[in-house]
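With one protein chain withheld, the remaining protein chains of the complex are depicted in position.
By written order: A and B. Residues from 1 in each chain.
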Amino acid sequence: MSEETVDTPAAIATRGLTKRFGRVAAVDGLDLLVRPGDRYGFLGPNGSGKTTTVRMLLGLVYATSGEVEVLGHRIPREAGAALPGVGALVEGPAAYPHLSARANLRLLDAAGPPVSGGPLAEGVGSRRSRTRRIEAALEEVGLADVGRKPVRAYSLGMRQRLGLAAALLRGPRLLVLDEPTNGLDPRGIAEVRDLLVRLNENGTTVFLSSHLLAEVELFCTRVGVLDRGRLVAQDALDALRGPTGRTVVRVDDIAAAARALGVPEPSPGPDGLDGADGGRLVLDGVGVAEATERLVRAGIAVREAVPERRTLEESVLELTS
Amino acid sequence: MIRVELRKLLLRPRTWLSIGLLCLLPVVVAIFLSVTKIAPRPGQGPTLLAAVLGNGALYPAAALGIVLPFFLPIAVAVQAGEAVAGEASTGMLRYLLVRPVGRTRLLAAKLVSILVYTLLAVVAVAVVGYVTGVTLLGNSGQLTTTTLAGTTLTPADLAWRTGVMVLSIGWSMVGLAAISLFLSTLTDSALAAALGGLAALVSSTVLVTLDATVAVRDYLPTRYWLAWVDLFRDPIPWHDLRAGALIQAGYVVVFLGAAWANFATRDVTS
Partner (left out) sequence: MGTVVSSDTRRRWLVVVAGTAVLVTLLGLVPVLRSTVAVGRTTASPDRIVARALASAGVAYRADGESRGGLALPDISGFGDLATLLGGTTRTRIWWDGPRHWRVDTVDATGESDTYGLPSSTTTWDYGSRRLVTVVGDARARLPRADDLVAPAAARRLLSSVGPQDRLSALPPQRLDGRTADGVRVVPGTGGSTIARADVWVDRATGLPLRVVVVGTTGGDALVSALSGVRVGRPDGRVLVPPAPPTARRSLETAPDLVARVAQESPWAMPPRLGGLDASGPLVGGTSTYGTGLVRVAVLPLPGRTARDVMRNATSAGSVLEEVEGGSRVRVGSSLLNALLVRGDDRRHAYVVAGLVEPRVLDAVAADLLASPPPPREAP
């Protein structure tokens, strides 16, 4: 822990985190930093080492080298101190199929240490509050009226919700979620997103590992991009989607506009003429103000002139190509 | 954690199904015996079975004799092989460890749960054996039971001897349980762990019978498995029973230690 973060240690911090399986480095020199309160999107294609990283964060898999700190505690040495504050969903949910959702949560809750901080009797992990916490967690994920049906009879989506409920059971300060919307329908996905936003607003840090760009783009404020075991970018979402320095103008007469701005007329295509909407010109090294001024001066009607922004997809493709 | 494991054990239908099956065989044997009145010649067939005709109170011992060589070890090996590998294959292992449950604690709880299961199974077989014995085979007219030495056992004698037998048979499974538990931490396949445990058992059974293994024979896990018969001799020779209990304890120490060394720092990738 460094001097200036004594008060609020990073939710997750790794330094040079590396995991080799034989000769292959599944994760290679990762320096993650997730600050408290972040909605961190951990993005990468399948097989890029996301799950291995998540497992190392949780002390399931041991790093070949490097350091992990979660909620200010070293992993794996102090996992016992860190993990009670963490709720996790790793590589799909799991449950005892012959038991009901409630019985599953009851067993899982009882398995851990009895109390995780707080006043003994009513602590977040206390035995006495167990039933209340189970009901609350089921309520949150929309499984409140699931009854006594054994998990065996659940749909994939219901299991996913149960997994989330298990992660929420102890009011974690940090949620580590690996592909949490797998198997959910669009409505379910939206509900989960709303839930995560609500939790985050109440102070829970969310670390969301996903290969779905849209999911990350809609929810996260910070993004780390993993490619073949290496972290190729880690920044605020807006920074990754930031202006490219180019300007896009939309005009009716594309040829005139090109002449006025002194650029070659683009050939018809995605960037060129497109029907009723008029033409689109992408300008390098010309600001919005200057472009507008020059076009107006030439008597060309400007429908739109904006700084060009990349989509997250574009930047990820660019980073991982 | 131990309480959780026990609750899991008791809530699982398979626990009761396997114990039910264990009890079934002695019942079937009792039915055949009571219908045909043909007991195997002494020295052939399961131990003590010859004595139970008209002497149902001895049937708990005979029932355990029937399940001991085969069914009980299979049940225990499956249960123990399941312990860690089963959690791994359902994916619950990662959630338990993240809960967090200490890995050593998990192993200890698993071992206790296996012990309770074994005891439960043995007691169930003994109780079912007693009930079927008394109802199907009856208490012989004089209500006497004799030891292998021909001396008479009072009901109190028989009761405490049967009690010690139940404990000693239960404990004799513990070495096998520890071996299977160790294998269970090596693999994510519960079946492989159980089969591995049974392979160890079969090897031991084969080696015990060879004269060539005389140097190591006394340390094999199944060496004293039949020592419980000594409880029905008079006077009781305690030597083998004591040695058997110690050997089992040795296997528990070694293989639980190995399970601990392997599992506590193993990557959990299931």
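As a working rule, a residue touches a chain if its C-beta (ideal position, glycine included) is under 8 Å from a C-beta of that chain, and two chains touch if they have at least 3 such contacts.
All of these numbers come straight from a predicted model, not from anything done at the bench.
**Student:** Could you tell which one of A:A11, A:A63 or A:V192 touches the chain left off the display?
**Tutor:** If we include the chain that is not displayed, A:A63 is the one touching it.
**Student:** Using the touch definition from the top, which of B:G20, B:P155 or B:G257 touches the missing chain?
**Tutor:** Per the contact definition at the top, the residue touching the missing chain is B:G257.
**Student:** What residue numbers in chain B mark contact with the hidden partner chain?
**Tutor:** Chain B touches the missing chain through residues 41-43, 47-48, 50, 140, 142, 144, 146, 148-152, 211, 219, 226, 229, 233, 235, 237, 239, 250, 253-254, 257-258, 260-262, 264-265, 267.
**Student:** List the residues of chain A that touch the chain left out of this view.
**Tutor:** Per the touch rule, chain A residues meeting the hidden chain are 20-22, 62-66, 76.
The rule we apply is simple: only the chains that are shown with their structure count from here on.
**Student:** Centroid of chain A to centroid of chain B, CA atoms only: how many Å?
**Tutor:** 51
**Student:** Please give the residue numbers of chain A that touch chain B in the complex, ascending.
**Tutor:** 55, 58-62, 79-80, 83-84, 86, 88, 90-99, 103, 107-108, 110-113, 166
**Student:** Which positions of chain B touch chain A when the two form their complex?
**Tutor:** So the residues of chain B touching chain A come out as 1, 3-4, 7-8, 11-13, 90-92, 94-102, 265, 267-269.
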